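Every protein chain of the complex appears in place save one, which is left out.
Going in written order, the chains are labelled A and B, and every chain counts its residues from 1.
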Amino acid sequence: MNPPPDDAPTATPPAVELSGIWKRFPGVVANAGANLTVRTGTVHAVLGENGAGKSTLMNVLSGVYRPDEGEVRIDGVVHHFRSPSDALAAGVGMVHQEFRLVPSFTVAENVVLGAAERIVRRQAVESAVGELAERFGLATEPDRPVWQLSMGERQRVEILKALWRDARILILDEPTAVLTPGEADELGRILRHMADDDRTVVFISHKLHEVTGFCDEATVLRGGETVAASLPVSETDSSALAGLMVGSSPVISERPPPVVAGGPKLEVVGLGCLDDRGLQALHGVDLTVRAGEIVGIAGVAGNGQRELAQAIAGLRPTTAGTVHMDGMDLTAATPRQRFGAGLAYIPEDRMGVGLAPRLSVTDNAILRTYPTHRRGPFLDYEAAVAHCQDLVERFAVRTGPLDQPIAGLSGGNLQRLLVGRELSGRPRVVVAAQPTRGLDVQGVKAIQDLLVAERGAGVAILLISEDLDELLTLTDRLLVMHGGRVVAEFDPELAVRHEIGEAMVGHVPTSSASA
Amino acid sequence: MRRPVLARRDRVLRGGQPLAFGVGLVVALVVGVFLLVGSGHDPLRVYARMFDASLGDPQAWSVTLNRAVPLGLAGLAVAVAGSMGLWNIGAEGQIMAGAIGAAWVARIGGGWPGPVLVTAMLAAAVVGGGLLALGPAIARARIGVNEIITTLMLNEVAIRLVQWLVHGRWKDPDSHNFPLAPMLPDNGRLPTLFERAHVGVVLAGIVIALFGLAVSRTAWGYELRVAGSSGATARYAGISLKRKVLTVMVLSGGVAGFAGGVELSGNADRITEGLSNGFGFAGIIVAALALMRPSGVAAVALFFGAVQIGGQSIQTMGVSSSVSTILQALILFGAIAAGVLGRYRIQMVAGDTVERPSTGAES
Partner (left out) sequence: MTEASLIGLLEATVSFGALLYLAALGEMITEKAGILNLGVEGMMAIGAVTGFVVALQTGNPWVALVAAIAAGALIGLLHGLFTVVLGAEQVVSGLSLTILGIGLAAYIGKGSVGQPAGAELVPVDWGPLSDIPWAGPVLFQQSPLVYMAVLAGLAAWFVLGRTRLGLAVRAAGESAPTADAAGHSVAGLRLGAVATGGALAGASGAYLTLSITPQWAEGVVAGRGWIAVALVIFGAWRPGRVALGALLFGLTLALKTRLQTFGVGFSPILLSMLPYLLTVGVLVAISIRSRNRPSPAPAALGIAYRREER
């Protein structure tokens, strides 16, 4: 670890200095005067919840975005990056969460793509890449095709790409999200190695143990601003870090009136399933939701919440465990059967799973219920249109003519349509995944009101959200997921924010009851 | 430095496609003027002649309608598959397969009463086309083999199958040097509707209308459109993609086969290797211009029929029939370009990347 110098004159400027970065997009301010200072030869973590502005800030640093205001200094020199190539030229290389690799190319080919000599001599390139890899302790086989590699190995190829282009400042966006714990440790070693080589590493993370494990300093972002800059990790309490991330403001909001919860409606026991890459996403999740209750699931994206929702809805096969609704075993039921039994699902992926963008409003309105509109081979379109009309009115969906493709509707209205459609079947259980994501203030309120109303009518609701405020306001019980497990349960009225934050990053408080 | 890029429009221009078509037509006619002048002809006289011969009087109409039949049916075949995102490039071969089926029935049913024979022929045609599409359908549904290539390859196989039959066991013993299949018996021909048009015009119209209805108003058609929109949405809605792919491809082949049967029985004297005459490929163009909607196929097919018939008629004026082929292709290009601009607009962008906040896990 490299401790900060006490009173040595700052002869060398910091590798990275971002001052007063503002970045706005239509409808959202991603960075509001954020600052970041990173000393050369250190591993620096950037912490923050979803929406805090971390990715945006890193995109500014790597040349993907241009800041509306503020200054970017690399090694003390002001730069105005117009593109990632400019940033690379200044020595800043970014390793994205989604790898940009060609699966059928070898490691070496991927590394040199875009930065090769005119004639690519296979042997020479492969040994050069191999040497570079060895220098940094990135064990890899340059001649292996990338599709055969694990996530950890692929990430090393991404890092090699940056190193090949002589990046002195390496940015990694949540690098361990796709790694196994063992691979994550390996990565930590590699990063330290680089720092010792006088390179600078900046990485975005949510995982406290990583931060404390191999970082020198940490900067915390919240709400687009820097709330704590360059905290020396060795001298900072991890609870304090977590607290800074989620804020300590008391929850000021109107909670819905209490409702006496009924019997258990949704019972999930020991649920296990795989993610898209074939890795275990859920490791035996247990949870129960009772009638008239909203149970929230908090957690940083990528800890299994998405897969949990899909598994309960029937869109993802499970490897273990059971799902019961009202005593009925739905574990093997199809999505349509589950819907018919009273399980509604609001998918995270609004357009592209929940709604079909090229179909009309009416067509989308009957997506789940169209078999009931059959009259022989035909679809009773009058009834469908009437049903759609009813939906549109009840859920205040602002739309053009009902036979037009829904692609033109705003996010809020799309979501109202989707939620309305799911709720119109009088479900007994609702699984809602990120239902208010991307909506404006009115849209958020509308959806939240709908959910609360259902709760009042005795429906059991499982609410998965990245918005901690929303969860604290709406839920009766709050679970926290981390690493594919439910690691903690809180009472939202009594909960202390930073305790929740700690659970979210894997630092489970021993005093709290677990689910 | 700002540079132009194509960015998707928020709202598609209403009436965009007919407009694009119109633009394409105008562009093609203008270019055609140059072509004609270049070969020493008077464009106005030529265009007038084309119009007269295709749409000028009831007889012209009848010939044009005849031509529109295989174009429309082939277009329908491609459009039905296309509404689900599948490409049936094999209509050319499926038309032939249909004609083979119909011709075979005609050979064995020479003594049957007319309506019975014709019905049987058409039914065999549907089966023939469907059979040819079955292989690619299964390959796509179960293994995910790209249907573009498989259907394309079978075109050539089917055409050669006809060649083989006509040169071999179906060869008319009376045709000496030049192998020909025997003519169709009279009871195997579709009766005349009016002037030169045959009943196939009505049949085609009915089939197109039926499919248009099915795609837009039945549960089956609804499932088709959902599956065409997105596979994930289809699963969410409980639709079995494999079964859908299979049935739609086979059905598409069957419709193309039907086109072959109708063309044989209505328009041709006998089965020949030139029967499909490019209709299968033209059908792809027709379907593309109709945006894969059965409802548009009839109009586009009629238009293409007029252009083709008009194009043939000017040969007597000494103008190459290829002019009409070129005109068709030009119309298509104009329509493609105009259609793209109807869905996208030109936006000036600064720098390398267009900035959008990342969706999903926003950090």
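Rule of thumb we're sticking to: a contact is a pair of C-beta atoms (placed from the backbone, for glycine too) under 8 Å apart; a residue touches a chain by one contact, two chains touch by 3 or more.
Note that this is a predicted model, so its numbers are computed, not measured.
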item	value
Omitted chain's touching partners, listed by label	A, B
Contact partner of the left-out chain, one of B:V157, B:V202 or B:A299	B:V157
Contact with the hidden chain (one of A:H80, A:R100, A:R398 or A:K445)	A:R100
Chain not shown: contacting residue from A:L113, A:L179, A:A228 or A:A407	A:L113
Residue of B:I100, B:V118 or B:L330 touching the missing chain in the full complex	B:L330
Residues belonging to subunit A that touch the chain removed from view	84-85, 100-105, 109, 112-122, 145, 147
Touching residues on subunit B - with respect to the absent chain	5-8, 35, 87, 89, 135, 139, 143-146, 148-150, 152-157, 160-161, 163-164, 167-168, 278, 281-282, 284-285, 288, 320-326, 328-330, 332-333, 336-337, 339-340, 344, 353-354
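As a convention for this text, only the chains that are shown with their structure count from here on.
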item	value
List of subunit B residues in touch with subunit A within their complex	10-12, 214, 217-222, 225-226, 228-230, 232-233, 235-238, 351-353, 355-363
Residues of subunit A that touch subunit B when the two form their complex	25, 28, 30, 48, 50-56, 64-66, 82-85, 173-174, 204, 301-302, 315, 334-336, 339, 347, 349, 352-359, 363, 366-368, 370-371, 373-374, 377-379, 381, 405, 408, 438, 466
